[in-house]
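Of the protein chains in this complex, all but one are displayed in their positions.
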Amino acid sequence: MSQRMLAGAGAAVLAITAHIAAAHAQDAYVIGVTGALTGPSSGTNGPPVEALRLYVDRLNAAGGINGKKIQLNILDDQAEPSKAATNAKRLLTQDNVSLLILSSLSSTYAPVVAESKRANVPLMFMGAVCPKEVYPPAQALQFCTTAYAGGYDSRATLDFIKGAAAGPVKLGLVAMAIPLSRGEIDYAEERAKTMGMSTVDKEVIPPPTADYTPFATKLKDADANWVFSWAPWVTQVKTFEALRRLAWQDNYIGWSHIEAEGELARLKDPKLYVIGANSFFQDRLPVHMEIADAVKKASVRYPAEQMTEGWIGGLVLEAALKKAGWPVDAGKVRTALEGVSVDTKGLRGGPLEWSKENHFRARQYYRFYRWDEAKAAIVQAKDWTAYEVR
Amino acid sequence: MSELGGQDADASPLTSDLWHLSSESVQLVVNIIVLAAIYALLACGYVLIYRVSRVMNMAHGELSMLGAYLLFATATLLAHHPIAALIVAVLMSIAVGVLVYVVLMRRMTGEMVLAAILTTIAIGILLRGVIVLVWSASEQHPLQALGFTNPSLPVFGGARISTCAALIVVMTALVYGSLFAFLRFGRWGVRMRAAGQNPLLAAQRGINLHAIYALAWSLSTLTGSIAGMLIALDSGLDQSMVVIGLKAFAPALVGGLDSLLGALCGALIVGSSEVLAIHYVDPLLSDVVPFVVLIAMLTVRPWGLFGTREELDRV
Amino acid sequence: MSSPPRASGYFRTDYADDYALLATRGARIWVALLVLALLAFPLIASPFQLDIACQVFLAGVGSLSLMLLTGYAGQISLGHAGLIAAGAFTVGILFRETNASFWITLPMAALVGALLGVIFGLPSLRLRGLYLAVSTLALHFVVIYIGGEYETRRGFSTGIMIDPPRVGSLEITDGRAWYFILLVAAASTLLICLNLLRTRSGRAWRAIRAHETVAETLGIGIAAYKLLAFVISSSITAVAGALFAYYRGFVSVEAFSLFLTIQYVAMVIVGGMGSLLGALLGAAFVTIFPYVIEGALLALPGAQGFASLLFAVNYAAFGVVMIFFLLLEPLGLVGMWHRIQNYFRLWPYKHRPAAGAHQ
Partner (left out) sequence: MTLLEVQKLEVVYHRSISAVQGISLAIQPAQIVALLGTNGAGKTTTLRAISGFLGLDDARVSEGAILFKGEHIENELPHRNTARGIVLVPERDKVFPNLTVSENLIAPVPHGVGAGEQRRRETLVYRFFPQLRDLRHRIGGLLSGGERQMLALAGAIMCAPELLLVDELSLGLAPVVVSALLQRLREIRRELGLTILMVEQSAPVALEIADYAYVMENGRIVLDGTAERLRSHPDIQEFYLGRESGERRSYREVKQYRRRRRWYG
């Protein structure tokens, strides 16, 4: 037993070193990725990483950038802070990557940011909520391509509700019991007050919940006629379904996570709205087609419409590396990122532009979708509306 | 309902209050019953295994989840025969239980209890990995795959319950009824109890312990899987199922780990306290409440409502 | 200590020998070599390997304290992660609110740990085994709940950042520095445990673990010693948590999930109950193994191509390894070691006579 184990361990250690040696040997853009590929949040954080990989593979197949290939070193952090920290250290100090990409739960941010500061390597959040450090005035090393954005989302949503609502709005709010979601919903509550909406009930729901009905019951008894939820999709949709089971007939709006398009089609509920910054695949833009057949070719295990976030990450990466040129280092990549301006080809409402003090984007575009019974299809409840970021 | 109440309110506050109160409280009772049923159905799995082998099966959550995923798999394969899919899934889940015992836990019989528990934890980790591997981590919807719908049924007093939730309640009643009968009158049931009380003597009296343990594991996995399937049918299927299974272990302990009746009452207590906490105190508490109840019970009556006191010294 | 007298006989000539930690010359030499190796490691190791080594030391401190509690005093606790969290949060909160230096925060963490130890220990006066484990588990959730509330209320939605500790003017950020700090921490914990176990309370704990009632009839104050065990173990654990907070530079509830507790229990069992050596071996095993598996998988040709699948495999593989280990060697690494020792000690005979069995 023990010998066998020792032998195995030894072999594996050799393997690691070999692997790392390889990483050093080849001359390529070495990019590090740590994401929650397994564990609780992998449903949300897995697809972006998958999509990024897909995009980079296609770039490499097409000859790479500035004649150099891109080497993605992907590591799994299972959404565990300590694991993420170790991954970051490994990628930064051993594979010495010139850019670190993070797609995981917010709990992993602190350690990874600390590591990236220590190594002075830029860090790009992708498909993971944007920390406040990327908004102007942005911190030097942190960038974010993710669609959703604390604060702006609530603002846009409440404006939409105000516009769509006939009579007085009795607002119900739903958050998941994680600091991030709670913070945003609290902000929404504040803002609703200033906009003259009455918040009749606010539910903070713990992630593992056997039955959402008790929470829904409260919302219903509070007599809310609009419910806004800014939380992971599971919480949003399960609360909604529970409400409907209680024969609650009013309007529900949630953030359009990567699952949204498929879910709207599943639920077919005309009064369920989603607010998002990514266009749905039903628009059938060329870029959508491109993604779709890339997914088909590579036989990825996630549906194409979940690939948008990662694809945008890919676009940004490509643009940044083009600018950075060759030979490359972390500093060059950082300066490149600060000047990046990417045409999102309709995946977003407009281009994604970064400047020295704004690492989020100059303008945040929102679009609202819902299910239309007459057309038996998803329709736009409201087309792109831009919000200046400052 | 609520709009109706609202209109009444303008007319005569008194009646509307009464009306509201009643519908609200009825809904509350319904919610309690449903949650309690879920917990009870999951909790009996812990009890079944514990009372024969003194092992706390920490993989119960994962096993329940696996059952649900098996249903999803059969549902997608046998798209047009939902009933067949259900039956196959149930049979497979039983097989899984037996397999887990025969292949793994069998070797742990007689080892340090803590080691056995850790083994179940390891099994849980393995299962989680395998499930992500096979079905990916994104949420699945067995209900659609089976082609069923889950309409909500009106209960008296304006309260409502979804079909699957109602099914859970019925199933729980069925499972517990048959388990009680089996353990009381069935010959294998008596053997099971005997093996639980004194495995050595049981073996010397010609009872095949491995058969008994395998039986316990299969029953436990079966009940757990049924719970998992019904929850998945009611509200979708993803990794969070694990934690629900783990939470159900509080009721089992509150009721007394070696008593089915206890598990039932424990589920009622925990379920109601959780729902009431959500409704009257603070929704945030809902995942702490079970453990608060647990601590309270452990300080007042450590061996649980219906548990046997000796258990304290046993483990 | 737990090691039985040497096979060739019992040569101790005065009581001092009985108390000597390193009984024989051989032992001294081995330890000296080990120390040298540990001191030399940073010179050859890459930062990543250093990081893993640091994790091993941190885990070592934690697992030693848990071994003290579970392996010697026989009190099963599933509140370990909660205690680590308590230590870490003490640092985090003190740093955030009062900007205290670690000269203050570390002792405070130990103090908080000790206090929590009393609370965690109270159930043990009535409960045993599984029931005790569960009550401590419940307390774990309470601690996490409180920590989470603090984070949200103060708006640290992505965890509490902590500056690296500074001695005089220089900040401790360098991996090597941390390596030595944590090495010292682990080593001193080991010494503390060794000495504790040779004191009256150490003997009392073993008596309690062996048989509570008998211990009581021997006039050992069960309650006091149980609480003492909890207090000491908890304060060490809390310090481990504090060190974690400083080393990682952050605190957040997600870092102290139930899985962490499981890992520590795994360390104790995989290492082998009732052996400090086991605790350390277990810590190393449980910490390093996931990386070994991961490395092996990543080294597969074109591994990055199917990363998402790969990591699912990696996740499952850890479970498989644990299972096999527990099935093949429930007594843990140390059990394995003792079996081998036994074999050579009794050679050419197979078995010890029953008369000599009870040593």
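Each chain carries a letter (A, B and C) given by its place in the written order, and its residues are counted from 1.
In this text, a residue touches a chain if its C-beta (ideal position, glycine included) is under 8 Å from a C-beta of that chain, and two chains touch if they have at least 3 such contacts.
Because the structure is predicted, anything quoted here is derived from the model rather than measured.
Q: Counting contacts across the entire complex, name the shown chains the missing chain touches.
A: Contacts of the unshown chain, counting the full complex: B, C.
Q: Going by the contact rule already stated, which one of B:H60, B:R128, B:R160 or B:R191 would touch the omitted chain in the full complex?
A: Of the listed residues, the one touching the omitted chain is B:R191.
Q: Which one touches the absent chain: B:G67, B:G97 or B:P199?
A: Considering the complete complex, B:P199 is the one touching the chain left out.
Q: Which candidate, B:L104, B:A137, B:L209 or B:I269, sits in contact with the chain we can't see?
A: B:L209
Q: What residues on chain B make contact with the chain left out of this view?
A: 109-111, 187, 190-191, 193-194, 197-209, 308
Q: What is the set of chain C residues that contact the non-displayed chain in the whole complex?
A: Looking at chain C, the ones touching the missing chain are residues 339, 342, 346, 350-355, 357.
One rule holds for everything that comes next: only the chains that are shown with their structure count from here on.
Q: For chain A and chain C, what's the span in angstrom between their mean Cα positions?
A: For chain A versus chain C, the centre distance works out to 37 Å.
Q: Any idea how many Å lie between the Cα centroids of chain A and chain B?
A: Taking the average C-alpha coordinate of chain A and of chain B, the gap between them is 34 Å.
Q: Using the touch definition from the top, which residues of chain C touch two or more other chains?
A: 308-309, 312, 314-315
Q: Would you mind listing the residues of chain A that make contact with two or more other chains?
A: Only 38-39, 46, 177, 301 qualify.
Q: What residues of chain A sit close enough to touch chain C in their complex?
A: 1-2, 8-9, 11-13, 15-16, 18-20, 37-39, 46, 49-50, 53, 57, 72-76, 78-82, 85-86, 89-90, 93-94, 105-111, 113-114, 118, 131, 177, 179-180, 182-183, 301
Q: Would you tell me which residues of chain A are touching chain B in their complex?
A: Result: residues 38-40, 42-43, 46-47, 177, 203-215, 217-218, 220-221, 223, 233-234, 237-238, 241-242, 244-249, 259, 266, 301-302, 306 of chain A touch chain B.
Q: Quick one: which bits of chain B touch chain A in the complex? Just the residue numbers, please.
A: Interface residues on chain B, with respect to chain A: 1-3, 5-6, 20, 24, 27-28, 31, 34-35, 38-39, 129, 132, 136-139, 141, 144, 150, 152, 154, 160-162, 165, 231, 235-236, 238-240, 242-244, 247, 274-275, 278-279, 283-284, 286-287.
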